[in-house]
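Every protein chain except one is present and positioned as in the full complex.
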Amino acid sequence: MAEVFQAIDQFPVTLKTWLLGHAAGVMPEWALPLLSAALSITPILAVFPLLFALTTVIERKGLGRIQNRRGPNRVGIPLTNIRLAGFGQFIADGIKSLTKEDIVPRSADKVVHFLAPIALLIPVLLTYSVLPFGRNMVPLDLPQTGLLFFFALGASTELSVFMAGWSSRNKYSLLGAMRAIAQMVSYEIPLILSALTVVMIAGTLSLSGIVESQAEVRFGFLHSWHLFTPWGLVGFFLFLTAAAAEANRTPFDLPEAESEIIAGYFTEYSGFKFAIFFLAEYLGLFAMCGLGITLFLGGWLPPFKFLGFIPSWCWFLGKLVALILLFIWLRGTLPRLRTDQLMGFAWKFLLPMTLINLFVAGLWHLSVTSVPMTVRWIGGFALLAIPYWLLGRGFEAQVGKREYRFAN
Amino acid sequence: MTPLSGYLLVSALLFCIGLAGALTRRNAIMVLIGIELMLNAANLNFIAFWRFSEHPETQTGLMFALFSIAIAAAEAAVGLALIITIYRHFRTANVDKVEAMKG
Partner (left out) sequence: MTLSFAILAGLTVGSAVAAMSLRNLVHCALGLVLTFAGLAGLYLQLNAEFVGFTQILVYVGAVAILIVFAILLTRGTEPANEPAAVSPWAGLPVAVLAFLAMAAAVLASPVDKRLAAPVPEVSVKTLGQKLMTDYVLPLEVLALLLTAAMLGAVIIAMKDKEDLQ
């Protein structure tokens, strides 16, 4: 029985080696690495846009339910009367955005305007190549610099935001682009610092190595995810907050909110280019979630050892879907932050908290043998909760006692 | 593997392109872009010599390049802040027009 589950777990790897083995006799020598890379990329290109399409529908229906209404519920299978409770909406949306007229403003900078969506999509797709999707399933294994590759490409996405905002020759686009870049640059620091905490404890920048460092089984059944430590718990939420801000997701979506600035830096984009922007934004969110899962939630590891029969890629997908649902829930619940509140939150709250988290992680690691477990946990939480409370007090609005004045 | 001279020639070419731009362009930001190009060319030199050295495990070239990248970033920040302030005062970013101390 265990061999059957093992086979299901590793079937992408065996499929790829079988295909490569057959192709080795047919194709020339120089084409084999290219074929291997293409075989690794194909599942990513097949699964994640489909996940994006389903996420758009689930998000609209989920937001609808949170707001006490139903989401889209008419479109099922096109050209028939089968409704499928609205889950065919993404087909309709896709066809619509592909067939809409592509309007470019007359004074826009044509070349830059054309290149901006592509310049956003390419780095985002490249970031998927270092995420471990399952046991032995990393498309590109960089044993020395995996995480650095991810963050370097994440930093390159900011440039395309600027290209989009500037080339439209629209004051509001430019304003939205500058705000978006300022937000992305500010939130990169807590993002990288909270990831650095994990690197310090795991001792490697390689993402598959970080997953391996969480494989140790404690108490006989619990895999030691980094989430199950005080610094890991706080670090995970700091990472998620910074990732939401990086992906321009509510409550940090001021640069692209409809009631604020029309559509921010992609106001002047229509049709297929807008669809690419939309796709790239959601794919960026999925990549950030995937990284958060790898760093803190144990990647493809199950939480309990006895659940190990479920394939590793199923665990990764399940955790990814859970995080996406969490982000949809946040979008429906929390109000938007203003720009100055957003910046203040990044620099005055998240940055000190990530630094203190790094310090607590170091203390945790150094006191593994010398201090009992309960003292470590209570000490860790206290060292994190007190600055959290103190830093949070700076954000309270100054409300005094309410005075009533009556017209005389 | 490309011989070392290939990398050195590319580095020299980049340096001279940056030099030409820094000497001829009028806008202060273009001069700064030229300076960044020159710094990058020097970095390429360091990495190329490190790779082709006898003892690459001492990683001296890598260290130099890393420090150079950090210093270039700091210098770009301060230089651009200065350019912005000069623009605010003189209403131009043209290096020929900023001549209040002339004569």
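Think of it as A and B in the order they're written, each chain with its own count starting at 1.
Here is the rule we use: contacts are C-beta pairs under 8 Å (C-beta built on N, C-alpha and C of every residue); 3 or more make two chains touch, one makes a residue touch a chain.
This is a predicted model, so every value here is computed, not measured.
Colleague: For the chain not shown, which residue from A:Ile8, A:Ala23, A:Val104 or A:Leu142 touches it across the whole complex?
Modeller: A:Leu142
Colleague: At which residues does subunit B meet the chain that is not included here?
Modeller: Residue positions of subunit B that touch the missing chain: 1-10, 12-27, 29-30, 32-34, 36-37, 40, 43-44, 47-48, 50-54, 56-57, 59, 61-63, 65-67, 69-78, 80-85, 87-88, 93-94, 96.
Colleague: Where does subunit A touch the missing chain, residue by residue?
Modeller: Considering the whole complex, subunit A reaches the absent chain at 109, 112, 142, 144-145, 148-149, 151-156, 158-159, 162-163, 166, 174, 178, 181, 185, 188, 203, 205.
In the analysis below, only the chains that are shown with their structure count from here on.
Colleague: Averaging over Cα atoms per chain, report the distance between subunit A and subunit B in Å.
Modeller: 35
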